[in-house]
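Only a portion of the chains appears, each positioned as in the full assembly.
As written, the chain order gives the labels A and B, with residue 1 at the start of each chain.
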Amino acid sequence: MAKKTGSEETVTYVDKSGKRLDGRKADELRKIKVEVGVIPRADGSAYVEWGQNKVLASVYGPRECLPKHLANPYKAIVRYTYRMAAFSVPDRKNPKPGRREIEISKVSGEALARAIFLERFPNTAIDVDVEILDSNAGTRVAALTAASVALADAGIPMRDLVAGIGVGKAGGHLLVDLNKAEEDAPDAVDIPMAILPNLGEVVLLQLDGLMTQKEWEESQKLAFQHVKKVYELQKEALKKKYAVEGNSGDMEAGARAAEEGVVE
Amino acid sequence: MSQILWNLSADKVLATLREGKRSDGRKFDEYRPVQVIKNVSENADGICRIKLGQTDVVAGIKMIPGEPFPDTPDAGTISVGAELLALADPTFEAGPPREGSIELSRVVDRGIRESNCLDFKSLCIREGELVWVVFIDIYVLNFDGNLFDACALAALIALQDTKIPKLDDKDKPVKGEFAGKLKLARKPVMCTFVKVGNSVVVDPSLAEEKALDARFSVTTTEDDFISAFQKGGEGAFSPEEINKCVALAFKKGKELRKQYCE
């Protein structure tokens, strides 16, 4: 829909003291909480709270890929399913998966795939399911953040964790981690990104809205700078679980992820 | 687990029950611990996540203004959907609802609707024009048996928790403002039994469900009414077994209501 203009044009997105609408600084992330192993039935799972966003992620696999014609004889395939609960948005969401959810699932699955040593598990599927229980801008990057931790929890060997972050613009200011009110700014640009922090690679990147080349280059710098915070929280959560549970069996990779920051 | 492993598991469940014990050590009439978690979603008008043992479900309420049905112009309505999320079990799949989730959501729906726990007339905004539709969306987050009781309880507590949005003069909800709480006239609590061989146990675990011959759910109210039955599974119950389940459901319903719905 066309963005509403009107009274909103007078909103001040960063005030004179450098504070945003919710009191954050321009380059400040919302509060993030990461928990590991929240779904006992799953091979790996994680829960992420990111501001108001609440996300559950589970991993099943690597397991036999059914139907078989989807299997790849050279590597595992990643099937990523991003879904929003009907009550997770201001209006009720139709429970039928929408086109937005299907697109996000596609690009997010591709982003995760980069981090996994897929070629070690030919003919299998790794099923990653994320459910958004509550939302306020930035759910796809919160979901990837959770999914990546769930993969580590499942003991799946990885090149690096995948850490999500949003950057963008509102009211003429470059901001980190926009919330809904900021995304509704008339000039808002939202840029969800997912990054392999240790490898310095971008695996998810989308942008909508109008931005200069210079603003983009600045935004990208902000993303790389602040994604480290997300990465630390991911590692801490993994460390916390495996410190308590010990270091045995198929938990090994996850534990190592916690120790070394990267699985392999 | 593969079908073969589940068959072995079922044999074990049955053998244990024959010795008068349950595989997880509970008594035949004992529920697993229940954990009630609220405030899981600020966007919901009412919300409740329930852990029943390791079974984990969340029910969220959205109050949406809508047109009434032509034959009940002065009454709101409810709409219940239950989804077995792919993340909850290795065998659940994303996709359109299967018969299992359809039965589950319809049983929860009738449990609320037919017990008259909601006064549908009080959900009328303007007769013949606008009424509240109470959407109850339930998601299974981890599957460890007895979804029926967990989902029904989550839905009930979420309804108890529900705030009615305030509408502006264009009938749009005003963000963050509410016109009061949803009122419940009754608190129907569902209690589910499974029969394995000749044993009947309450609150089946996943292993017990995989071994079941038949399932029977009884919903009771605090004013001593039965409000719903649902029998499932390829086995049968004797009339005496049914009557025993009903009696026990009243007892267990009272306990659950007292502990979690007051």
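What we mean here is this: a contact is a pair of C-beta atoms (placed from the backbone, for glycine too) under 8 Å apart; a residue touches a chain by one contact, two chains touch by 3 or more.
Predicted model only: the values in this text are computed from it and were never measured.
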**Study point:** Counts per chain label over the entire file, given a single displayed copy of each
**Key:** A x3, B x3
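In the analysis below, only the chains that are shown with their structure count from here on.
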Exercise for review: Between chain A and chain B, tell me the centre distance in angstrom, where each centre is the average of that chain's C-alpha atoms.
Suggested key: 32
**Study point:** In the complex with chain A, residue positions of chain B that touch it
**Key:** 40-45, 47, 54, 56, 58, 60-62, 64, 81, 83, 85-90, 94, 135, 137, 139, 141-144, 175
Review point. Taking the complex as given, what residues does chain A use to touch chain B?
Key: 39-42, 45, 52, 54, 56-58, 60, 63, 81, 83, 85-92, 95, 97, 127, 129-131, 133-136
